[in-house]
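What you see is the complex with one protein chain gone and the rest in place.
The block that comes next holds chain A.
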Amino acid sequence: MTSDVSTPHPDRPEWQWHLGVVGFVVAWWLVYQQLVPFAEWLVALLPVERASHTGEALAFFFYDVPKVMMLLTLIVFAMGVVRSFFSPEKTRAVLSGRREGIGNVLASGLGVLTPFCSCSAVPLFIGFVSAGVPLGVTFSFLIAAPMVNEVALVLLFGLVGWKVALTYLGFGLAIAVVAGLIIGKLRLEGWLQDWVRDIHSGANVPEMLEGEQLTMSDRYRLGIEAVREVFAKVWIWIIAGIGMGALIHGYVPEDLMARIMGADAWWSVPAAVVMGIPMYTNAAGVIPIIEALLGKGAAIGTVLAFMMSVIALSLPEMIILHQVLKLRLIAVFIGTVASGILAVGFLFNLIF
């Protein structure tokens, strides 16, 4: 960033922005079409046999890295623009005083669209609960927000296929809705930390912030900012993940995974969920591994359960949430979500 920020918006006219975005999408599409030949060309340059293990692994790597990067750029940009229409404050206004049921559905949907970072889970939680958003509805939001995120969806779509991506979206939302409903029904308000309940009663809801008047070019700028942020955070995971995936792709024998993670091994689903809880990486790091595992015969339900568990249940987030939730409530939270993931895992193994 340069320091010439003296004028608030040294702005290009809006139409130039629109034109720029359209031009970018067209260029993106043209480049995207060339990725397979590009990867093959790159492997052909190297002194390795194309049909060897190394050749396989390299072709996988050279194709998937640019593909994932390109998909991420486009979708994260688009989501950044869409998200600029939402804010935690607006979402709270929509959800406050909402009945359970419809509230849980709305909260799960908004969880996907509202900008959210797990580092502000605590203030957000309190902000919701103090404004009269029911506890179960708040949980629906908190479950959906990390689990169903655009990075996960893009990677699933790009690497595994649109059917799996759509099903992930559907079941992710379903788990958020149902888990929130259950937590709401259990009436666990008493299991909040004491000080949270005090704020609850003396709700102080600040007025809306200014700055709701964004122009389209502001929104594009936010989209670009989102891309920059995601890449700064996840590029290393993507490369590491795809590298791992490439190794599995090239070297792991076909039937090994089928034996360990196949549909016949029923215990593999709970094992995958339990293993996923303490693990915390971005969706970006897990999915390339998942693609490779699937290719080697691992069952889709087992693999998805593992992925949901890694993304939705993370130890660091639990530690953050312990500031507002008593341990018992955290246990219920983990238990409910883990059961949901288990159910999805078994269901998938059964149908696919």
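The working rule: contacts are C-beta pairs under 8 Å (C-beta built on N, C-alpha and C of every residue); 3 or more make two chains touch, one makes a residue touch a chain; residues count from 1.
Methods note: contacts and distances are computed from a predicted model.
Per its UniProt record, the hidden chain corresponds to "TM0996/MTH895 family glutaredoxin-like protein" from the list "L-glutamine synthetase", "Heme ABC exporter ATP-binding protein CcmA", "TM0996/MTH895 family glutaredoxin-like protein" or "SufE family protein". The residue from A:127, A:172, A:245 or A:297 that touches the chain not shown here is A:127.
One of A:33, A:52 or A:323 touches the chain omitted from the figure, and that residue is A:323. Screening A:22, A:117, A:275 or A:315 against the full complex identifies A:117 as the residue touching the chain left out. Summarising the interface, chain A meets the missing chain with residues 1, 5, 7-9, 87-89, 92, 115-117, 119-120, 122-124, 126-128, 130, 195, 199, 204-206, 209-211, 225, 320, 323-324.
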